[in-house]
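Just one protein chain is left out here, and the rest sit where they should.
Our next item is chain A:
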Amino acid sequence: MNHLFRLSAGLLRSGTSGLYRRGPVPEGHVSLVVARLFSSEPENSELGQLIKKDKVVVFIKGTPAQPMCGFSNAVVQILRMHGVDDYASYNVLEDQDLRQGVKNFSNWPTIPQVYFNGEFVGGCDILLQMHQNGDLVEELKKLGIHSALLDANKDEQKK
């Protein structure tokens, strides 16, 4: 069990509310819930499962209907522009363990975070650049998603 405590203690370095504290342990605050979530095999952990459940998965601050941060909003808007509205969105503001956990899982320091087909794509900057240089349309196509912008372009050409 010791390695689990060490792993969890590391994850909780940023501090949690101690909601899940379960009694005295060597390194102080350890959440057994977190220990369960982030097992020693990340691919099989709950987060590992979560990112594979849907083709497009985003971790943002807030919700698609009400983003709570400019960068998270940008991700939502870009997806909307491409007509992608069937995607999984997780609000890290609701869950501090998720907020830190996903940063550790992706080895990426900030939110928002975007996953396509279980693979980490990047944050808002990367999504924006992919949108601007046409890569996003291509990546969506690989996922079997037809970007709405392709239709918009066709309409433009008809005129």
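Quick note on the criterion: a residue touches a chain if its C-beta (ideal position, glycine included) is under 8 Å from a C-beta of that chain, and two chains touch if they have at least 3 such contacts; residues count from 1.
As a working rule, contacts and distances are computed from a predicted model.
**Student:** From the names "Protein cornichon homolog 1", "Tubulin epsilon 1", "BolA-like protein 2" or "CTLH domain-containing protein", which one matches the UniProt record for the unseen chain?
**Tutor:** The correct option from "Protein cornichon homolog 1", "Tubulin epsilon 1", "BolA-like protein 2" or "CTLH domain-containing protein" is "BolA-like protein 2", the UniProt name of the unshown chain.
**Student:** Please pick, from A:L50, A:V84, A:V102 or A:M130, the residue that touches the omitted chain in the full complex.
**Tutor:** Counting the whole complex, the residue in contact with the absent chain is A:M130.
**Student:** Any idea which of A:V56, A:V84, A:L98 or A:V121 touches the chain not displayed?
**Tutor:** Hidden-chain contact among the options goes to A:V121.
**Student:** Mind pulling the chain A residues that touch the left-out chain?
**Tutor:** 70-71, 107-110, 120-126, 129-130
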